[in-house]
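Every protein chain of the complex appears in place save one, which is left out.
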Amino acid sequence: MARARLRDLGLRTGQLPPGPLNAITDVAGVRVGHATVVHDAPAVARTGVTAIWPAGGDIWTNAVTAGFHSFNGNGEMTGTIWLEEQGLLATPVCITNTHSVGVVRDAVIAYAVRERVPRPWLLPVVAETYDGWLSEADRFPVMTAHAFAALDGATGGAVAEGCVGGGTGMICHEFKGGIGTASRVAATGAGTWTVGALVQANYGSRDLLRVDGVPVGREIGRDVVPSHRDGPAGGGSIIVVLATDAPLVPIQCQRLARRATVGLAWVGGIGANGSGDIFLAFSTGNRVPLDAPVSQVRMIGPDQMTTLFEAAAEATEEAIVNALTAAETTTGRSGRTVHALPLDRLQDVMRRYRRIE
Amino acid sequence: MARARLRDLGLRTGQLPPGPLNAITDVAGVRVGHATVVHDAPAVARTGVTAIWPAGGDIWTNAVTAGFHSFNGNGEMTGTIWLEEQGLLATPVCITNTHSVGVVRDAVIAYAVRERVPRPWLLPVVAETYDGWLSEADRFPVMTAHAFAALDGATGGAVAEGCVGGGTGMICHEFKGGIGTASRVAATGAGTWTVGALVQANYGSRDLLRVDGVPVGREIGRDVVPSHRDGPAGGGSIIVVLATDAPLVPIQCQRLARRATVGLAWVGGIGANGSGDIFLAFSTGNRVPLDAPVSQVRMIGPDQMTTLFEAAAEATEEAIVNALTAAETTTGRSGRTVHALPLDRLQDVMRRYRRIE
Amino acid sequence: MARARLRDLGLRTGQLPPGPLNAITDVAGVRVGHATVVHDAPAVARTGVTAIWPAGGDIWTNAVTAGFHSFNGNGEMTGTIWLEEQGLLATPVCITNTHSVGVVRDAVIAYAVRERVPRPWLLPVVAETYDGWLSEADRFPVMTAHAFAALDGATGGAVAEGCVGGGTGMICHEFKGGIGTASRVAATGAGTWTVGALVQANYGSRDLLRVDGVPVGREIGRDVVPSHRDGPAGGGSIIVVLATDAPLVPIQCQRLARRATVGLAWVGGIGANGSGDIFLAFSTGNRVPLDAPVSQVRMIGPDQMTTLFEAAAEATEEAIVNALTAAETTTGRSGRTVHALPLDRLQDVMRRYRRIE
Partner (left out) sequence: MARARLRDLGLRTGQLPPGPLNAITDVAGVRVGHATVVHDAPAVARTGVTAIWPAGGDIWTNAVTAGFHSFNGNGEMTGTIWLEEQGLLATPVCITNTHSVGVVRDAVIAYAVRERVPRPWLLPVVAETYDGWLSEADRFPVMTAHAFAALDGATGGAVAEGCVGGGTGMICHEFKGGIGTASRVAATGAGTWTVGALVQANYGSRDLLRVDGVPVGREIGRDVVPSHRDGPAGGGSIIVVLATDAPLVPIQCQRLARRATVGLAWVGGIGANGSGDIFLAFSTGNRVPLDAPVSQVRMIGPDQMTTLFEAAAEATEEAIVNALTAAETTTGRSGRTVHALPLDRLQDVMRRYRRIE
């Protein structure tokens, strides 16, 4: 489904170096799986589920530290009340469409029951953005089996981007959106760590889209590439998942999550009223067995966080742009079409603004 | 299912007068419905769904103001990220068991689709407490139809308490718990308003149970009435829903929600680690059409809030005790039994401690 | 200034055992100092400063973990934005009257300058409750030197209670209030630790006062002991500082702080609108050098927190009651008098309600 990544086009954003895959899977142990649901009958579906396993080993009983931030809360991420209380993530994370949060959320519990996870109850983390413009969301096409498939199919290595998994039916800055990922290597005074981002990007107005500061959206206006929207633009949502191997305590994960705001702003997100801009960050640098009387954890020095913050902002920024460059023009419900960001025009604009020599 | 309410026993808590029904439905427009799911095959189910319609008229497009508070977030209430952002409640509220949050959450959307609600997406508020000790929660006995039944069956008037709806399989202070409700009439300098509470009570240790300050739990120890627990006590959860017709803006609803903590503490809740103590408050005193350019709302003077706070604390306290006095001894999964709070012994203890003349 | 502590009267609250001193100083390293400012000219002053050093060693560069909770935020505690962000406390904590927060806050910086603390800037934690009914607060009687005196005079060991330091002019449940302290020893599955509380109690209505669940305030009504208030009661504030040697990460300190709400509710606090009920909790079980690249910290297992929560609630409850039993009848500004809680009547009431055999 993917056309290209930003760096395939001779372009880049940010100053810090990416990891080997330039993906959230550069953080060791993170695995990503997609279940893509595309069919035209009995309902038109352009939807799916994306699953992220935060770490190797048994996440169900051996948590990672985590925190979240809601920049604009017109959306859902289940499990956040527990995250806010405990600062621990002990389930996989799933992202799907708005009307399927429930089925996917219960599916994660059913999956744990199938796996005989020794915990009586669970509070899964499932987030969403809305795909009802392209997909008949009201027909509830996502099933438990799709969630299982995404969970079972998750792997390390390169991550499929664009119109896959939960991102299948998404729209971003009035172009086709979807899943994107990127990473950064942060050399701090306390060690060198990786920060990876995975986004499900479904937000934003054309006018505000920028790549490396260049007003790409205004340059590729609606007269050049039609927008899908008849009415006022600006709605939608974005989910950002940040992973790092830097050793963070929960409050520091919250801080990291908040920096997705910066990367989002750099691309042109302003947290429009209708947008659910919700960010999760977790650290594999600390593992916390849920039944240990006391766990030894490491807490990075506060001043070392700054480079991680920059890494989180940059990874978020590039992950969004990767979603745009990867996603393909898609036709769905009622014959509606959402056009992809044209890559040649993107390069033209960037050249005119001195971003390609 | 109900045996008695506290005041039927010649007992009372608190200083403020209750409303005519001493129930959340004393707030005009509030309707409550229960779907109780009890069967022994194919799975043992002692579970259900309780639905609350916050106000008359079209809640889907004509919101009430609302806010929430998580006193101890080892639980789930969906829709809270949106509540925190907008301060508006524009769906019914459902309470069920932990493993059914998803199916009930999506069911609320499906219900809106059925009703042709003119909103493309929804972020329903669905909360839970865990009933897996009495009910085979891992077999997922709650269905979409149960949620529909609770929603469709909701009425004003007296509210069934005890082992009904979402409260069917609950345990509270090591006695049988469930649904309870109460209300208070608050005469403030700005007008006289009602505060109603409905709880799904599933928390607490026997030792800490107090009624009107009397250490009832210690007096009716585990040697007198056996506890269901073999291991350490203290887990469980409580969901509190507060309704008022006092005209509150969203931030004031958050304040009111926080006062459920006081009522909970008075009965003996301390927010044990395993407990999801999550509180929702809404005000029917302000209706906000979601598509109005500007709405006129009323904001009660800050100093008038104090009496409302006392009312919220008292209503929560009595609602919990009503859940205990209403719920009946229940046998469920694997022949496990949870004993009801013995009403005669309760009266005896209260008499000894000078609470009955 | 102190008359008695609760346990001197043959009374007790709570189930857990107190530490040797039944004071916040049972947590090793905690030191408390008071500067009491009482004079009648040039202004009538019944005020002061209470200082708490959270731990031994160099707190300025070697922080403890910390968190806070505002149950009702009609008050001030400076430094909380930093606490929320970093979860670290690296200054002493001071409590004074409302109109002196600024002078005391800057005094802590001046103290650090005097001590040549190697940090360019500081964000001190200074909290307040209002003493303007007894003291001419508008004349600003608290000086930098008073803050220095409280800081310099701090010691471990028994803590003066009642009308001392920041508590000098305080009023609680319409009796004379002030400083109180208590502690609990919490035996958890992860080890045995101490939780200590120190309160500056200046809140509450007579009607709601309870000791161990007994409605002491209603029994000792305003006809028995006159209230200071002509107008409506219920205002005021309470600051609670909780210390523990249990090893908590910042998010766990926030959780602990929230439990002061329970202890406050047990005595009769409901967070009246005019009340600034703000709680700080810190853990000496983790020391974090501010300039360490990475610190090793310990994180207690979530399930072990429950006993700490109960300890925090009980220590807060008894600290408030100790403030009431210690504080003496005080006459201040314009000849106004606030009466102390009469100890003999307290014992009488408790006996009638079966709390003394």
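In order of appearance the chains are A, B and C, and numbering begins at 1 in each one.
In this section, a residue touches a chain if its C-beta (ideal position, glycine included) is under 8 Å from a C-beta of that chain, and two chains touch if they have at least 3 such contacts.
The model shown is predicted, which means the values in this text are computed figures rather than measured ones.
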Touching residue (missing chain; options C:Gly29, C:Gly132 or C:Pro342): C:Gly132
Per the touch definition above, residue among A:Thr65, A:Thr261, A:Ser283 or A:Thr325 touching the missing chain: A:Thr261
Options B:Pro250, B:Gly269 or B:Gly332, residue touching the unrepresented chain: B:Pro250
Residue among C:Thr61, C:Thr98, C:Thr329 or C:Gln347 that touches the chain left out of view: C:Thr98
Missing-partner contacts on subunit B, residue numbers: 85-88, 188-191, 247, 249-251, 255, 288-304
Interface with the undisplayed chain - residues on subunit A: 15, 71-72, 207-208, 210, 212-215, 234, 255, 258-259, 261-262, 265-266, 269-274, 302-306, 309-310, 313, 352-354
Those residues of subunit C which, in the complete complex, touch the missing chain: 70, 72-82, 84-86, 98-107, 109-110, 113, 120-123, 126, 130, 132, 137-138, 140, 276, 278
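Here, only the chains that are shown with their structure count from here on.
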Mean-CA-position distance for subunit C and subunit B (Å): 33
Between subunit B and subunit A, distance of the C-alpha-averaged centres to the nearest whole Å: 35
Interchain centroid distance [CA atoms averaged], subunit A/subunit C, Å: 44
Where subunit A touches two or more other chains at once, by residue number: 85-86
